[in-house]
Structure formats: C-alpha cells, structure tokens
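Of the protein chains in this complex, all but one are displayed in their positions.
The block that comes next holds chain A.
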Amino acid sequence: MASLSTAILSLRRDRRILKLPPYLSVVLIVVGVVWLFMLPLNEYSRQTYVSENALLPGQVHTYFGGSEHNVFRAYRQEVAALAEAPVDERVQRLEEIFRSSGLKVATQSFEYKAAGTTVQGKNVYALLQGPRADATEAIVLIGAWRNMDNVLNQSGVALVLTLARYFKRWSLWSKDIIFVITEDSVAGPQAWVDAYHDSHDPQFVSSLPIKSGALQGAVALDYPAGIWGHRFDKLHVVYDGINGQLPNLDLFNTAVSIASGQMGIGCTLQRMWDHNDSYKERLQTMLRGMLNQGLGHATGPHSGFIPYHVDAITLQTVGDGWHDEMSLGRTVEGLFRSLNNLLEHLHQSFFLYLLLHANRFVSIGTYLPSAMLIAGSFTVMSIALWIKSGRPPTNSDAPSSEKAPKPSQPTKSSKLKNQTFTAVKSGSATVLIPDALLTITERHMFFPLASLTAISFLGLVPFYLFNRTPLPLLAPAYQIFTIATLPAPHILAFLTPRLLHRRPTSQELTLLHCFSLLLLGMYLSALATLNFSLSTLIGVLSTPFSFIPSARAPGATLSRREKARALVWSVLIALLSPTNVIWAATVALEVDGGLGEVLRRASFGWWVNGLWTSVVVWLIWWPAWFVASFIVGSGIW
C-alpha cells in the first residue's frame, strides 16, 4: 500500500494526468454503449426461470370451461348492453352481478384535475373472502372498463365477472381475491390502489369502504373483443410500472410459463408481435423496454400497483389466432392458483431486469455496469477539471506565490530539467524544488457555485410551467419555451461580463463545468440503480457536455479556427437540448396526438401517478445542458 501511495503521489503533478481523463471518459462511454449492445447475446443474457418454489406454475389442472362459457357469453351480453349506459347505471348493474355471485361489493368514485382536464369516474370492486384466508393477504384481478387505447374492454370485463362467480365455488383460496372494474386504465386503477393504501387525497378520491389485507399480486385483463368474440393469437404481457419500476420477474415468468407451457398461448412483450429470438429482435425488444422504462409512464392498469410493491402485470390479447376467452380464463385461473400458493410476498426473483424475449432476460448485475460507466465518464471529467482548476494557467506566468518552506516530496528528477527552482531549507538540508510545485492556485468558488445553483433552480420554471399549463396551451407553450431557451445560455454568456463588469475567469468557468458534470455523474449513477434506462438515455444524450472546449482566458482572443470550433460546438449542444430531443423523439416515434399528448401524459403522470421523469428532465438534465451551453457561449462572446 505504501509503495502504491508513493507512486500515486508522484503522479500528482504529472502533466499527463490531465491529458488522460478525456480519453478515459471516451473509453468509458464507448465501453458502456458497446456493453449495452452485447447484452442480447447468449453469453450475457439468461434463460428465465421460476425462482419461487411455492409458485409451481402450470402444475394444477384448470377447470374453467364447459358451462362457464355459456355464463361468460351471457355476461358479455350484459356488458355490451351497458356500453353506452351512464356511469351510475353501469356501476349499479355490475354491482348486482357481483352480488349475485355472493361477493361483497363496493364502489369508489374519483375525480382528478390535471393538465387542465378533469378525469372522473367510478370503480366497482368485489371482495371474495377466501375460505382459508384471514383477511391478511389478497390478490387482485383487474378489468378496466376502457383499455389503454380507450376501447371498451368488453370481453375482459365479462371474463372478470365470470371468473368471480367461478372462483367463489372453490374452497382452496388462502388469500382474499379482489375483482376490480375500473373506469379507465390509468386514473381508475391509480385511484383504487392509492385509496387501498390510504395515500389518496380524500378531496378527489373517495376512500374504500371494504378492504382486505396486504396485496400480494395483481393481474389485469385487456380483451376488447365484442359480443361475437375474437379468437386471439398471442398474449402480450405488459409489465412496466410507474417510474420504470418492474414487477418481480417470477410473476412474469409464471404468466409466461402457464400461458405458453400449459395453455399453448404464445407470449410476447414490448409490442414485438413477431419475435424470432434473433439478435436484432432481442435488441429491439430490449431497447423498447428501456424506452418504456425510461419514460416511466403507465403502460396499463397494472402500472399504478408496482410503486406500492404490489407485483402486477397486464395480459393483453393480440392478433388473430385460435385461442378463445376460455383459454385466457384458464390462464388466469392457473395464475391465481399459483399466486394463491405463495407463502411469502414475491421476493425470490429479480426486480431489476431487462427482458429480451418472453423467456430471456438480463439481470441487473450484467447490465448495470453499462449505465454506471456512462455516468462515471462525467465524474472522471469532473475530477480532471477540478485538478485543472487548481493549477496555474499554462500559457500565462505563474502568479507570485508565497515561498513558504514545504516538506520535500518525492518527484522524478528527469522531469524537472526545464523548470525554475527554489531552494528550500529544512533543518540542515537544502532542497531544490520546482516552482510549479510551490505555486498555490486559489480556487474562486463563489461565481461557479452561485451560477450553478441559480441554473439548477431555473429548471423549476419549465417544470412548473409544463405541469400547470392547461391542455390546449401545452404544445404552444412548449414550442415557445424551446425556441426561447435555445439562445438563452448564449444571451446569459453575453450579458454576464457586462453585469459582473469583468469576464468570468477561465478557472471559474472550469469549476462551473466541473461542478455541473460532478452533479450529473452523481445523479445519473444514483438514478441508474433506480431507473437504469432513464439514466442510460440521459447519460448517452449528455456525453458531449463533457467535451466542450475549455474556456479561454480573459483577454485572450480567439483564432479563426477556435471560433469555428466553438460555433460548431454551440450548434451541437443546442441540438441536444432536452427540449429539442423530446420534440424530435415525439416526431420520430410518431406518437399519437403529437407533442401535446406527450406533455399531457407527463403532466397527468406527475399529478396522478407520481411520475418523476419530468423532475429528472427539468432539474437534472436541463440544467446540465444549460451550463454546457453557457460555457460554450462564454467562449464565443
């Protein structure tokens, strides 16, 4: 250890130490990104497996069928008859059906005011008290009245009603089962699960009159087939939760293994309708999953459950095939039998994973280094900038320094040939020490810290703006904000010398850059453990912020080449502004409803689902961009 310390100490003043970090940083980014692309390979991903012994997926015979099909058809007719009915009539009718099956029924109304719109509705839910249960645990079956595409979930709701009647006859339930029919797929389930955990605002969401125990799992059905039914081809398993949180992999695996293993229904994920398990398709699945995770939005009625540590998935029917509602019903029966077997809350398997295929995944241990390396690249650059800021500027004379006696330090004599020396007496010994080692450069921290704090807080402006603006004004407000903020850092860079009555020194700008990268690296590495995808996405899009040209010294004039370089950089940074990226992504991904819809969802997510993505964008990413742009601007103006 001692020799290592000496070796490191000898590097302290080495000129090379400042040359290395940019290369190191580039290497980290390249390795991080390449790492990501290696993940779909067989060597880096794994076959999924059911980790929890108690689940025993597909080990039970399922009996849902026969005359239950007749009942299902009747319920589907009932649901169809209610399609256009007013909310209260529908709720009352659903209550009657549940009650005739011998369940306890209750309703909940909610009214959210977000993004300038009002979303209101009524949830109906029924409680099947498990004969072996003691009200300590419960599992949930959700059928949203309208699915994510706002289509009537006719067969889905009818299936929930039929299963409720069918499940009532079994005596083996060791947990209560709650059947929930929510108004829609985002606000309704959120209102219900919030109220179940008493974290709702009673002004907007009414409390639940009937409750059971701790929720152990939730399954949502999305089967919008009409009264004539529709034979489907595959089950689309949707698993993304709010803020990129995921359900326990065991739940997903159980669903896949029951559907494909027992019922012979193929499973697919992330809208990859055809998946041949090739590298390209695996990568595409993974990237789509990362995008969904990064956005952290609600992808189905199950999403709101996951932040409460209730593992939840949505089963969506897709395609044209030969599987009918009874196969789906038996899948759900098998899944509930498995969940009923659980002795403990799902905990055995992974909570942090990337799925490549219905039975292939990458675990956190394998993928996390990628995001960490990218986040680390900012930290490396920030350390380099900190060291640089503590050194005297190379092109100017060293400022006068107090020549205090210093203890001799081991240095390499070969490096010292062309330097000026100072004789230092220490006791009886006299040592020649190079001047460079004795100069002390004071770091002027006030300007960098103050401006960084101010810019960071400036992020609250768009955050407030886009969460408060009413819906019709959202898209125009965003466009105006984008156009207004692109030149803003440059204007600030232009104004700063005039307001301060001096140019910020190159050291101050270096420190500002250093702190900004330090914060970014710190936030991103912390975020990587919570929402890997969001951290990676922002990390990759922010990489140029590390390499912007160093600020010139005050008074120095720019050569033509330097000026051109600065201009190119300022254009590049401007293009990578968060506002531009979001705009471009909206256009590129052809989001229905365009920019306005994206902003509405973000705002709705913040108010209703507790979505943190906008916080990350406006308070981490945007300030980092602003600082980078400001530093580039300072080089020009």
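To be clear about the criterion, a residue touches a chain if its C-beta (ideal position, glycine included) is under 8 Å from a C-beta of that chain, and two chains touch if they have at least 3 such contacts; residues count from 1.
Following the convention adopted for this analysis, contacts and distances are computed from a predicted model.
Quick one: the chain not pictured, UniProt calls it what, "N(6)-L-threonylcarbamoyladenine synthase", "GPI transamidase component Gpi16", "E2 ubiquitin-conjugating enzyme" or "Signal peptidase complex catalytic subunit SEC11"?
This omitted chain is identified in its UniProt record as "GPI transamidase component Gpi16".
Touching the left-out chain: which of A:136, A:278, A:453 or A:479?
A:136
Thinking of the whole complex, not just what is shown, which of A:38, A:56, A:87 or A:387 touches the missing chain?
Touches the omitted chain: A:387.
Kindly state which of the options A:93, A:231 or A:309 is in contact with the chain not pictured.
Residue touching the chain left out of view: A:309.
In the whole complex, not just what's shown, which of A:3, A:150 or A:171 touches the removed chain?
A:171
Which chain A residues touch the hidden chain?
5, 8-9, 11-12, 17, 63-71, 73-75, 77-78, 100, 102, 104, 129, 131-137, 165-166, 169-171, 197-199, 211, 213-214, 308-309, 343-345, 347-348, 365, 383, 386-387, 404, 406-407, 409
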